[in-house]
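Each remark here refers to the structure printed beneath this line.
Apart from one protein chain that is not included, each protein chain of the complex appears where it belongs.
Letters A and B mark the chains in the order given here, with residues in each chain numbered from 1 onward.
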Amino acid sequence: MNIINLAMANIRKNKSASVSLFIFILVAALLLNIGLMVITQINSFFDNKVEQLSDPHVSIMMDKASYHADYEAFLANYSRITNTETEEIIMMGSAKFDFGNSELNNSIIIFNAGNSRMMGPLKLIEKLNTSGANDIYIPYSFKTSGNYRLGDSFTIHYQNKDYEYRIAGFLETTMMGTNNVGVMKFMLPDTPYQALADKLDEQSDAMILSAVMEDKTQSTKLLNDFTKEFPQSVVGETTSYILGLDIEMVKSVNTLTVNIVATILVAFAAIIVLVSLIVIKFRVSNSIEDGMANIGALKALGYTSLQIVSSIILQFILIALSASMAGIALSYGLMPFIGGVVSALNGLVWEQSFDITINIVSILVVVLSVVIVTLLSAFRVRKILPVVALRGGIRTHSFRKNHFPLEKATGGLHFLLAIKSMLANAKQNTMILLIMIALTFASVFSMVLYYNIASDKTAFVNMFGSEPANVFIDVKPEADTREFLREIKQMDHVKKVNIFDLITTKVDGQTVYTNVTDRYDDLENNVVYEGRQPTHENEISISWVVSNQINKEIGDTVEVEYGAETKRYLVTGVSQSIGNLGQIAALTMDGIQQLQSDYQGSTLYVYLNDIKNKDFIKNLKEQYGDNIVETLDIDENIESQTGMYTAAVFAIMVMVLTITVLIVVMILYLVIKTMIIKRKKEFGVMKAIGYSTIQLMSQISISFLPVITAGVAIGGVLGYFFTNPMLSALLSSAGVKRLDFTIHLPTILILCVSIVILAYIVSLLVSRRIKYISAYGLITE
Amino acid sequence: MVNTIIKTEKLCKTFSSGGIQQHVLKNLDISIEQGDFTIIMGSSGSGKSTLLYAISGMDKPTLGEIDFAGKEISQLNNDQLAIFRRNNCGFVFQQIYLLDNMSVLDNVLASGLLVNKNKRELVSKAKELLIQVGITENSWSKFPTQLSGGEAQRVGIVRAIINSPKVLFADEPTGALNSSSSGSVLDVFTNVNREGQSIILVTHDIKTALRGNRILYLRDGVICGDLKLGAYSESEDANRREKLRTFLSEMGW
């Protein structure tokens, strides 16, 4: 009880120090808790949603013509299947609609909301109370990242016709709720469904087979077995198709981006927690040193070291406990924002549950770290004899040296005094150095993230595996693609043109989206992170997802099936892509011609100079309208595809940057102020000797600058070299194998210089206080 | 029959700075009697305070042994020393060292509660002692910074004797006080001593030294003079003063 009194008395005494410590611990706990909650809940979040929405674990869609009753039987007899269901749906192979600020091209399947079903029933998050004749229910991601609201009109462009609907509700689904799976799920009430079915041709009539399994993780295997059992002839024509999705795959794609965001958040939280810990250590050892005389007096009274240390620890535990609790409470206030980001990323409603375990873990981690740090600092109290403490730490045997004796050293007086004080406070300076390094690293880290995600998105977008051309042209099959390519090349403002097809092939029995182009060297985004892209006709590169699925690596050969032909190819590289379920392969034009000798390619990627994409498209249509099936503004498409990621990550980045700036300023102020207050007596004496305020101020600044500059320099260099490796290492668990963020040197330099300047200004501002205090006041205080 | 309360044997204390040894106390053999008011004098740097702290368990001697109330304390570890101090020693410092984040009464209790768990009894004892030294009730909740030097030192003495220590140690208790405050503080010491409290006090002030009944003179870490003055009484003041003067001039004061 006596110890509690001591601790409380200490807290009251050092109010401002306690408050600043409180804030640091609060921020640390806040970030840690958010990070932990996101990372622990994101995994089960998706699974829980699947459970909650009774979504199927495997969905197989096909046109009605391809449907066979055996399929259903196969599913029903497959081991450990709990339930299967078959339903008629409408499927639009390539539909266009507005999404966000741009137009999106995607496959759509449409369910009849009037039918009842066990798997994936209609679950509306929001809906209109009135019903109309042309109501439609679309996934929630249209609201979170597609800029739609209830009651808005929604137009689907399919087969050169527009179908207009009114959004009557947003549905929640795990399976086909976002635009990165390749298929999106809509629902229509019975009347408009029938109306639409009537309008469309037979090709759009489709069936969907759904299955729920005992063990979700087996879903991939089931789909593989299905495709093995019923090998499809994937001919280039789009009349017949079978499309399978399994929940594991969808989950990995869907949670990927969320994981990236969460990992970044956790990494940042970890850095801030670390910085806070260093600052806490700094504060704790300072407060112990300041209270040395008190400790001596207590020891003289007969307090044991244990009692004194425990009062110190208790003091900090009290602060840490209250601050981390406040931080955690605050994190619940902030979670809806994070939840919004998550919803934007996977189109599912984030329900924040109160996770007591995580909260306790966060509190424990923070409090324990504080205790350990305090223990480390307070440990020396144990060994100190009371006399030594009363004398302010002067020991029986001292080996202190007088560095740079004034009688011998050459150099300006102020410079020498500054150096002397720098060396005399070596321990504290080491601390400041550490803090500055950590701080600068954190700043550079968040700056790099911000720069790459908010300012220059290239590296971030490249991560998704899309090719940064400007205009996409779908050439009519009957046109001569190569001739057309040459003609476009002649057009004004065209930098270059590549054939860049995306077809589906089967690689070792696995359906894979396959890029085809003449020379991969001509492309701008090299998605291969290991090995190289194919250059010869018998070479292929596959994405790591495929590599994992078929268990093949560089140097192995794979069997590629396209149309009726099958041929073996040598894997020369492993690539990475986030779109198209991450299942990507790449063949050369020569390579695809091994399978289909008259393959000529049908997609052109045009790279433009000094012209707006829309204008170019207009020109193109005017000149070569006959040859073109369709054109696409790629920039816009990328924008709409990655828009939801960038928007989400941008929000996080803004938060990160804000916190960083706040913390930087706070720490600088705190550290410099502490240091100056600590040496107040010394300054008072110097003032009494006859040093002027200006002289003292410049001396303070000089003695700070080397340490701060060194810290900033080291932190900057670390940030420059280790941000990418660190992010790669972190994100590789989230599925990003290749990360090459632009480290914009000038930005970093400016950042570092501004930290130094900021520190200098803060030190000047703080040291100005000396002016108002008389020498006497400084000494006696 | 007098009892020896502290007895040192070949007590040495060596400091070193940059490797150069400085033997501040050299092979001291001292006995302190119970109930005595022992004054340690000596020129500055002679090792007075070092001696005081070494025999009181605040510091450890580098060589030699200290028998304190029948207990060998030179080999105790820091925590054992702390427990020993709280039971046997009271300290009064020149800089007073009251805990500046606690009130007057709390300062006294912070010491008392270590030994005496009976809070009520302790509080009444503390109040009694405070009144005895002239600290009135309206000062009890003040903070040390709000007290005058003399008042603070008297609180310091109360804090030191709240646990009825075997020996009260004082290091220049009047060093930072003006003469009128130091008079009141010295009176407290004399009164306490009359009640049987053993006191060891370091000073270089003759007026303070006069209060003692035994003067030890320390020079270069060696006791070179030992004067028995007899108990203090104001009537014999002039006589004692003369005796002390002679002694000190012999010692080369």
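Criterion: contacts are C-beta pairs under 8 Å (C-beta built on N, C-alpha and C of every residue); 3 or more make two chains touch, one makes a residue touch a chain.
By our rule, contacts and distances are computed from a predicted model.
Hidden from the displayed complex is a chain whose UniProt protein name, among "histidine kinase", "CoxF protein", "NADH-quinone oxidoreductase subunit L" or "2-hydroxyglutaryl-CoA dehydratase, D-component", is "histidine kinase".
When the full complex is taken into account, the listed residue touching the unshown chain is A:His397, out of A:Arg149, A:Lys199, A:Lys228 or A:His397. Across B:Thr8, B:Thr62 or B:Ser182, the single residue that touches the chain missing here is B:Thr62. The missing chain, though absent from the display, is touched by one residue of A:Val349, A:Ile554 or A:Leu758; that residue is A:Ile554. In the full complex, chain A makes contact with the omitted chain through residues 397, 399, 531-532, 535-539, 554-555, 570-573. For chain B, the list of residues touching the undisplayed chain reads 12, 14, 16, 19-21, 23, 26-27, 62-63.
One rule holds in what follows: only the chains that are shown with their structure count from here on.
Centre-to-centre separation between chain A and chain B, using Cα means, comes to 67 Å. For chain B in complex with chain A, the residues that touch the partner chain are 13-19, 53, 58-60, 62, 78-79, 82-87, 89, 91, 93, 95, 97-102, 106, 110-111, 113-115, 159, 163. Residues 2, 5-6, 9-10, 12-13, 293-294, 296-306, 382-383, 385-388, 390, 396-401 of chain A are the ones that touch chain B when the two sit in their complex.
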